[in-house]
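One protein chain is absent from this view; the other protein chains keep their places.
Entry: subunit A
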Amino acid sequence: MTNDLIHTTAAELAAKIHSGEVSSVEVTQAHLDRIAETDGKVRAFLHVDAEGALAQARKVDDAVLAGKAVSPLAGVPLALKDVMTTEGVPTTVGSKILEGWLPPYDATVTRKLKEAGVVILGKTNMDEFAMGSSTENSAYGPTHNPWDLERIPGGSGGGSSAALAALQAPLAIGTDTGGSIRQPGAVTGTVGVKPTYGGVSRYGLVAFSSSLDQAGPCARTVLDAALLHEVIAGYDHMDSTSINAPVPPVVAAAREGLTGDLSGLRVGVVTQFAGEGYQQGVLRSFQAAVSQLKELGAEVADVSCPSFDYALPAYYLIAPSECSSNLARFDAMRYGLRVGDDGTRSTEEVMSLTREAGFGPEVKRRIMIGTYALSSGYYDAYYGSAQKVRTLITQDFAKAFENFDVLISPTTPTTAFKIGERTNDPMAMYQADLCTIPANLAGTPAMSVPSGLSDEDGLPVGLQIMAPALQDHRMYRVAAAYEAARGAFGGPSL
């Protein structure tokens, strides 16, 4: 029974819970047991809130017993990335500077999940301040990929995606600044969606790069991701960049996609995302996905977006610039770590010693890169030029979407690499985000759906689907149709 419950999709679990076939407490306990059994190896969670999860589950069970209407995912467990504030529950962002901090408020995403009756199992591991592509930058140690424990689960949201692949939760929340939902999804064989920028509130999402940060749903199926998308999305007056528009009808689109017909859909293959640096098994998996889309009736053709070649350098100027400003709030005065305050030192000295002790190497590197790129004399050549590249990328997307309904590419150039393989070479690490960054710079939605396993190493590969702003439902329809045609591809053994 327990084994069945952890293999069941969120949609099916919700149906069982709401019909009274199984209780949310049973479902929640089954996942807590699975975490206890496997997380010593995977290390997906930084904090498990068994008590809070079971209390929420009991509330849903009571509502079901009383015959009250419950929301579509009520009673279903979820793993929450530790970047979202949770009132009274530790929120570290993978950093020592926030170790032990208990936020006094819930993020809007957290609040919406609670109001929808979703059961939050705990907080998942991540690269410190979401800066990284492997979770190796977490101050609390790396998460391990359930498919091969010696490999990375992607990043920054490696904990959330690993929890899904390890059957520790059927749903998870991630945040995606340059690919931190999609790249972990790709390398763990799970679904990850970055909605249109502004589609999901950033209130209570600990900021990294505010013009790029976007929270989104993670799951093992496209329909489950869509159901979660509709729970967390929507206008929020607490986020000044929140879009005041109806939530795209992603659940209806996912259900429509499951009928398996993509006749007449125009799909553009981005030609920039192939060639040198791409693993052959990834490219073969991608070609197989292209063939399947054609069989479903899609018209597939190549499209060139020349500026995408410059997305990576533009991103590694814009994101550090914004982070150098955002992370100035960690000043050792109002919350978080304080070191060196021995009565003789000034505020400024305490601030510098605290930030030195509290931030890890990647965070320091990015703060300094950003400080450099924004300093007078360098601003035009670095940050200014990067902003112009951002314009070109937005224009290339707009041109491509004149002729195509969606664009596709591999999600990431390679399958999961070994833990430790790229830690001493920041530029090699940054390459993992090559294909995912353009959508962040343009603010357009994009998702990763598994395209099976690479034939050379047996590790998961992701297919990236990109759509125009506010057309999130378009990519869900394509992904659901593709997912049904692709069929099952197995799972990791733990």
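One rule holds for everything that comes next: a residue touches a chain if its C-beta (ideal position, glycine included) is under 8 Å from a C-beta of that chain, and two chains touch if they have at least 3 such contacts; residues count from 1.
Going forward, contacts and distances are computed from a predicted model.
Trainee: According to its UniProt record, what is the protein name of the omitted chain, chosen from "Aspartyl/glutamyl-tRNA(Asn/Gln) amidotransferase subunit C", "Autoinducer 2 import system permease protein LsrC", "Succinate dehydrogenase flavoprotein subunit" or "Phenazine antibiotic biosynthesis protein"?
Mentor: "Aspartyl/glutamyl-tRNA(Asn/Gln) amidotransferase subunit C"
Trainee: Quick one: say which of A:G52, A:G234, A:G260 or A:P426 touches the chain that got left out.
Mentor: A:P426
Trainee: From the list A:L205, A:A332, A:I408 or A:A479, which touches the chain that is not on show?
Mentor: A:A332
Trainee: Of A:G67, A:P104, A:G275 or A:G487, which residue touches the hidden chain?
Mentor: If we include the chain that is not displayed, A:P104 is the one touching it.
Trainee: Per the definition of touch given earlier, which of A:G198, A:G268 or A:G281 contacts the omitted chain?
Mentor: Within the whole complex, the residue contacting the unshown chain is A:G198.
Trainee: What does the interface between subunit A and the hidden chain look like in terms of residue numbers?
Mentor: Within subunit A, the residues that touch the unshown chain are 101-105, 197-198, 211, 237, 240-241, 243, 307, 310, 313-314, 316-317, 324, 328, 331-338, 341, 343, 345-353, 355-356, 359, 361, 364-365, 367-369, 371-372, 375, 381-382, 384-392, 394, 426-427, 441-444, 469.
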